[in-house]
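Rather than the whole complex, this shows some of its chains in their spots.
Chain lettering (A and B) follows the sequence in which the chains are written, and residue indices restart at 1 in each chain.
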Amino acid sequence: MTDTPESRLAAAGHVLPIPGAPIAAYVPTVLSGNLLYISGQVSQANGAITKGRLGADMDVAAGQAAAQSCGLYLIAQMKAALGDLGRVKRIVKLGGFVTSTNDFTDQPEVVNGTSELMLLAFGEAGRHARSAVGVPALPRGAAVEVDAIVEVEA
Amino acid sequence: MTDTPESRLAAAGHVLPIPGAPIAAYVPTVLSGNLLYISGQVSQANGAITKGRLGADMDVAAGQAAAQSCGLYLIAQMKAALGDLGRVKRIVKLGGFVTSTNDFTDQPEVVNGTSELMLLAFGEAGRHARSAVGVPALPRGAAVEVDAIVEVEA
C-alpha cells in the first residue's frame, strides 16, 4: 500500500467527508500563488453540526473529536481544491476558535484534535504554526471552527 | 460608463468612505509581495462607530448593514493603498468578527454583508475564503470587525 496522506488517514480509521459546496457569498478555498487559503470549517459529523461549549456541556475529549472533524473537512477541502493531497507541501498555519465559557482555558488541548490529524496525514509537512482562542459563539452553534493556510507545490 | 469596481458600487448606491488615517502604533495596510494585508475595519457610518450586539440589541439585517460598512472601509483602504481598484486581482481571505451573545449563531449571515459587497464590486475576483466567529466585545463597541488579504497585480 502506497504511503500517502489518504492511506495514513484510512489506516487510522478516518474517512474524508464530502466537503461542503460553496456557500453563496464566499468559497471554500482560494489559491494565491502557492498558498491555499481554506475557509473556516466548523465541527460536524455525518452532516450534522457538532455543537457544544467547552467548560459547560462538552468536555475536552469531545472537544478534541470536534476539532478533529474540522481537520477532516480541511483536508477534504484541500483534496477538492488540489485534486491530489500529494501536492500539499506544508501545513503553514491553523487558526482555531473554540466555543468556551469564560473559565475554560484548555483551548490548546482541544485544537490538538486538528493539529494531530495534520501530523498523522502529512508527517513533518503537517507541522504548523497555530493560534487557539476561546469565543462565545460560532456559526450554527458549532463547538469548534478552524481555518488554514497551506503551501502547495508550484 | 466604464464597468469598474467603483462604478458598480456607485450604481448600487454605495459611496466609498474616507479611510481612517494611520493610527499611532499600526497602519491600515501593508503590501508584502503581491499580497495586501488590511487591518481590521470596524463597522461605522458617517464617522460614527456602528455599535451593537447580535442576539441582544441588533438584528441580523442591521448586522449585515454593519458588516457592509466594514466592506466599504476595506475597499476604501484598498483604493488608498493601490491608487486604482483595477489593481485588485483577487479578494483572498476575509476574517469576520461579530459581537455576539452566547446564543447567537448566525455569524455567517451577518458577515455576508461584507462578502456580498466584495462580489458586487469585484465580481468573480471578489470570491474569497472566509472565517466568521462570534466575540464578546470589539474596539469602541463596534458590532462587526473584518480584516482582509487581497492579491494585487504585480
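Assume a residue touches a chain if its C-beta (ideal position, glycine included) is under 8 Å from a C-beta of that chain, and two chains touch if they have at least 3 such contacts.
Here the structure is a predicted model, which is why all the values come from computation and not from measurement.
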With 2 copies placed, total copies in this complex: 3
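In the analysis below, only the chains that are shown with their structure count from here on.
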Can you compute the centre-to-centre distance for chain A and chain B, using the mean CA position of each chain? Integer Å is fine. 25
Inside the complex, what are the residues of chain A that reach chain B? 23-30, 32-33, 37-40, 53, 95, 97, 135-142, 145, 147
Hey, which residues of chain B end up touching chain A in the complex? 33-35, 55, 90, 92-94, 100-108, 112, 115-116, 119, 127-136, 149, 151
